[in-house]
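Only one protein chain is missing from this complex, and each of the others stays in its spot.
Presenting chain A:
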């Protein structure tokens, strides 16, 4: 339901001909960051969704085609990037400096 499903893992069962999946990993200092909060903001910077990264630092959103911003919050710091998503799989990485 409204709680986020387990992050990362296989794409089995996800219809990439209709879903716009934005997924990736959060990294810091050469390692994935588990338990980081990743939020998806729309083209007007409005909050759309937020998930917590998996033990492997993975996150996943189901969005719509268009321009999005990703922002991660963690005790070690924050990172941000924008991307233009299309129907199908859109992969990216958030690197905390």
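The rule is simple: a residue touches a chain if its C-beta (ideal position, glycine included) is under 8 Å from a C-beta of that chain, and two chains touch if they have at least 3 such contacts; residues count from 1.
Everything that follows uses one rule, which is that contacts and distances are computed from a predicted model.
Asks: One chain is missing here; what is its name in UniProt, given the choices "Sugar ABC transporter ATP-binding protein", "Uncaracterized surface protein containing fasciclin (FAS1) repeats", "Sulfurtransferase" or "Glycerol dehydrogenase"?
Replies: "Sulfurtransferase"
Asks: Tell me which residue among A:33, A:74 or A:94 touches the hidden chain in the full complex.
Replies: If we include the chain that is not displayed, A:74 is the one touching it.
Asks: One chain isn't shown here. Among A:26, A:51 or A:94, which residue touches it?
Replies: Residue touching the absent chain, from the options given: A:51.
Asks: Which chain A residues would touch the chain omitted from the figure, given the whole complex?
Replies: Residues of chain A in touch with the missing chain: 1-5, 14, 18-20, 35, 37, 39-40, 42, 44, 46-52, 60-64, 73-75.
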